[in-house]
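The structure's right below; bear with me while I get my questions together.
Missing here: one protein chain of the complex. Every other protein chain is in place.
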Amino acid sequence: MLEIRWHGRGGQGVVTAAKFLTDIALFQNKYFQAFPEYGPERMGAPIQAFTRIDDNPINIRTGIRRPDVVAVLDATLIGTVDFLNGLKENGTILINTPEPPEAIRRVLNIENKPYKVFTVNATHIALETIGRPIPNTPMIGALVKALNLAPIEVVLEFLEKSFSKKFSEEIVRGNVDAAKRAYEEVQEG
Amino acid sequence: MKKIDITRIQEFSPEEHPIGGHIQDAGNSELYKTGSWKTFMPEIDFSKCIQCLYCFIYCPDSSILVEEGKVVGVDYDHCKGCGICAAECPKDAIEMKEAIEEE
Partner (left out) sequence: MDKQKVLALTGNQAVAHAMKQINPDVVAAYPITPQTTIMEEFSNYVANGLVDTELVRVESEHSAMSAVIGSAAAGARSMTATSAQGLALMWEELYIASGLRLPIVLVNVNRALSAPINIHCDHSDAMGARDSGWIMIFNENAQEAYDATIMAFKIAENERVFLPVMINFDGFTISHSIDAVSILDDDVVKNFVGDYKAPYNMLETPTTVGAFDSLGGFYYEFKKVQEDALRNSLPVIQEVYDRFAEISGRHYRHLETEFIEDAEIVFVIMGSLTGSVREIVHEARRKGIKAGLLKVRTYRPFPEKEVVEILKNSKAIVVFDRANSPGASYAPLCSDITNALYKERFIKPVVNVIYGLGGRDLELEEIEEALKIGIDASNGKEYPEKIWISIKGKEVD
């Protein structure tokens, strides 16, 4: 079972990102779960969301305590939220930041840990493609690359389909571009 | 939905009650005789009555009997003896008399 824990702030699209992955899982005939940790949902307050994907039916419904992956949509959470808590030994970290992975390893004091660290400047990409600092779609693109979840074309197609229900063509295009760029620009280290 | 003999409702066994107690026999309040409640009973003096129908309008229990537009008497099976008819009658044609068991 793949367990992803998303960290971000209210308004950054954390829950949407967690739920979007289920569309891909559905397409791949896998079992899935996505749910937010609901609390006081204020804009800017730290929040979490969870995604589980498995080949078998998923029984557990508790929050994810031992994630395989943590995806952090906001680098200002470093030092505020203990997002590494419970991360599996060889787990994956994906952070939205302009810094390279080595710098993040230093900041998080995990230089000697076997974690796989990925960084992507999702906010910057979002501003250039969508025109608003909402980092969730670029984070999806980056995560797809980091975890080799599915062919990027499939993901972009789903993104287009899912966003077309709610948004204008311009915004849909921006989001698709954002995911694609992040897929290409994400760094590992 | 079964029709029921509403007058027996107090004696019903559990199975005899209609589902949810929905009573489908319209107008069954007539079967409930309230005439024995009264201490005083109205008596109409037709020599004074001008057929203004005030008593019929005011009676809260629809107990003033009217035929072809005229008051003809009182339904003593349902009249509770409240005395409103006597109080409202503009000609004092209705007198409240002590009710005596007649049967």
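Order of writing sets the labels: A and B. Residues in every chain begin at 1.
FYI, a contact is a pair of C-beta atoms (placed from the backbone, for glycine too) under 8 Å apart; a residue touches a chain by one contact, two chains touch by 3 or more.
Owing to the predicted nature of the structure, the values given are computational and were not obtained by experimental measurement.
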Subject >> Partners of the unshown chain among those that are drawn >> reply: A, B
Original post:
Please identify, in ascending order, the residues of chain B that touch the omitted chain?
Top reply: 1, 9-10, 12-15, 17, 19-24, 26-28
**OP:** Spell out the interface residues on chain A facing the chain that's missing from view.
**Re:** 19, 22-23, 25-26, 31-36, 38, 58-63, 65
